[in-house]
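Sending over a structure as structure tokens; questions will come in a sec.
For this view, one protein chain was removed and the others were kept in their places.
For reference, chains read A and B in written order, and residue numbers begin at 1 within each chain.
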Amino acid sequence: MTTIRAKKAFPWHIVFFLGPGLLIYLTVSVYPLLDTLRLSLYNEEMNGDLTFTGLSNFSKLLFDVVWSDPFWNATWNNLKFFVVHMLVQNPIGLLLAVLLSSPKLRMRNSYRTLIFLPTMLSVVIVGFVWQLLLSPLWGITENLMWDIGLGNYFDAWLGKESSALFTLSLISVWQFVGLPMMLIYAALLGIPDELIDASVVDGSSAWQTFYHIKLPLIMPTIGMVSILTFVANFNAFELIYTVKGALAGPNFATDIMGTLFYRTFFGFQLQQGSLTMGAAVATLMFLVILVGVALYLFLFQRRVQRFAL
Amino acid sequence: MADVKLNNIKKSYGNVNILHGIDLDIKHGEFVVLVGASGCGKSTLLRLIAGLDEITEGELQIGSELVNDLPPAKRGVAMVFQSYALYPHMNVLKNMSYGLKIAGKDKAFIRKKVQQAAKTLHIDHLLERLPRELSGGQRQRVAIGRAIVRDPKVFLFDEPLSNLDAALRVQTRVEIGKLHQELGATIIYVTHDQTEAMTLGDKIVVMNQGRVEQCGTPLELYQHPITEFVAGFIGSPKMNFIAAKVQSIEADHLVLRLSNGAITKAFVDVTSCNLDDDVTLGIRPENLSEDSDLGERISASVSLVEQLGEASYLYLTLSDATEMVMRTSGESTTTIGETIDISFNAESAHVFNADGLALKRHRAGNTKSPAELARLKAIA
Partner (left out) sequence: MNFALPMKHNRGKALVTHAVLMTYTLIALFPIFVVIINSFKTRKAIFNDPLALPTPETFSLVGFEEVLLRSEFGLFFSNSLIVSVVSIFFVLLFGAMIAWALTEYSFKGNMLIGILVAMGIMIPIRLGTVSILDLMSSLHLVNTLWALILVYIAQGLPLAVYILSEFIKQVPKELKEAARCDGVGEIKIFFTIIVPLIRPAMATVAVFTMIPIWNDLWFPLILAPSDGNQTITLGVQQFIGQYVTDWNSVLASLTLAIVPVLILYIIFSRQLIRGLTSGAVK
């Protein structure tokens, strides 16, 4: 068969649809990211010229005490920040979601809407609000604690090296607990009623139904919530900056990757900002996030299959 | 012994009454089918028996024990759901053993039970598979298997075949029948399909808007429906209904004037009848004949012919526009547009009064006492 095939017209419409959005995405998101990775391999001279120095920025960050102490400190703090979210925020979110999904619950929508409210607020606002509430000057929290007999335990938590990071983590948990709650709640709603009925007929108690049926079925969502938490935590900045400033005091006790990145890039007070060292920090953050996402995709998502419900 | 007794069972959601007092007496080993139109409360009743919803009022006994307040697992019931409700993250083996595991049975026992049930249902080669790797029919069997392993006193089925294709439905229906023979357990089976009901049930319960309309063996329901609703529900194609007036009352039959003017007889209990009462004549499509004269004759024009091979259905219109269906031989040569005379035997006619209640049918010659008859005539 030798029919003459009409040459297909060039698909201009595809260009039309993809063009503008992709142009912005590529120039403002993809290119800067790749360029940041590139810049991390250079060194900025006094006169502003860039010279290629290979991995020396990274070796400084990881091994040169001047750089590596703050870097490891921030990484370690960031990890603690994340662990608090995983151990406090997500379990509370799960608990609230389970309670919200109990059948015939009254005022379900009000609870849901109100508990989610802090998530909507700006981190900056939340930071200031809690700074005020925890301030020994104002004394709201202190008085409340005296009222319930725990007054002796009150302290200026945000100001102490030992407790500042933990307190900030809890503030962040307070703000964002609505997200895991909402996502897990949606997943719980997606479990067909008949499945729950079946397990009740099979003799499960409420707890057994939760543990053997619901929990495995919402595992994919819990996994997703975890990875979202991870990315958000290793990208956090605003809360620390608002409450403790760029120096993430006291004595860098609350310094995390985001604040370290900011200081390294822009400089702060005595520290000189550096384009290329900033790029190197960003690159390491990128790698951390990449490793986290990859671990999630390959270890977690592969094992926990999505079940066609 | 696991008799199931329902005593004036009521259910309401808020102030909406769904079930209005159901009485049922189910003997051990019986296969009882609940039929009724969609939304009439069949599933609700089943869920009450299972213990998945709370009974608003009335008493439920299983094996002579009052179980209103017992949780499902303590009632000795097992349920097969319409969607099968297999646990999607467990393989067949785990699905089937879940209930036993919860009950704390030991591993060897569970294994034996599941193997046994799987063999009965011919799914022993599927034990390692996940539900999504099974066909519809196989899922259905697993769902049944999950019910069997717990040795329940009562099996509850909620429209278990409605998600299967036609061929598989027939096959599975036969197997469920066999399974009942083998297990000898009590089965309460919900369906909206009257063929399923007729073929499976020892006893059929016809429900209508939250009430039991009639309860009896398949043949009883077919031959002596006590209401117009049941008469219309059981049988396929549906019974024909023709509006009529009582023309005269005889010793053993009524003479009716049909809406198209035809005069016919019907052998029914005439006790409660008065002259000129509005009634409805019911006649099944298979009781109509176009060839031989069975006594009572109606003339009708043919508006459509459906040929099924072994039989044909004629869709008829009477002069007053009443629609009828009749079943005739597959060899029938009647065509659209013809006007034909059809006939039926006066003994096969059903008559329903204005309240939709049937007048009891009987054979010709089943006369009233002269005194009774005199009373009736006097009223007339």
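One rule holds in what follows: contacts are C-beta pairs under 8 Å (C-beta built on N, C-alpha and C of every residue); 3 or more make two chains touch, one makes a residue touch a chain.
Source: prediction; values computed, not measured.
Annotation: of A:Asn73, A:Ser163, A:Gln208 or A:Asn235, A:Asn235 touches the absent chain (contact as defined above). One chain is missing from the display, and on subunit A it is touched by residues 11, 13-14, 16-18, 20-22, 24-25, 27-33, 35-36, 39, 92, 95-96, 99-100, 102, 104-107, 109-118, 120-125, 128-130, 132-133, 138-140, 143, 174, 177-178, 182-183, 185-186, 189-190, 206, 221, 224, 227, 231, 235, 237-238, 241-242, 258, 261, 265-266, 275, 278-279, 282-283, 285-286, 289-290, 293.
The rule is short, and it goes like this: only the chains that are shown with their structure count from here on.
Centre-to-centre separation between subunit A and subunit B, using Cα means, comes to 59 Å. On subunit A, the positions that touch subunit B within their shared complex are 192, 194-195, 197-204, 208, 212-213, 216-217, 305, 307-309.
Against subunit A, in their complex, subunit B makes its touches with residues 47, 50-52, 71-73, 77-79, 81-83, 85-89, 98-99, 102-103, 132, 146, 150.
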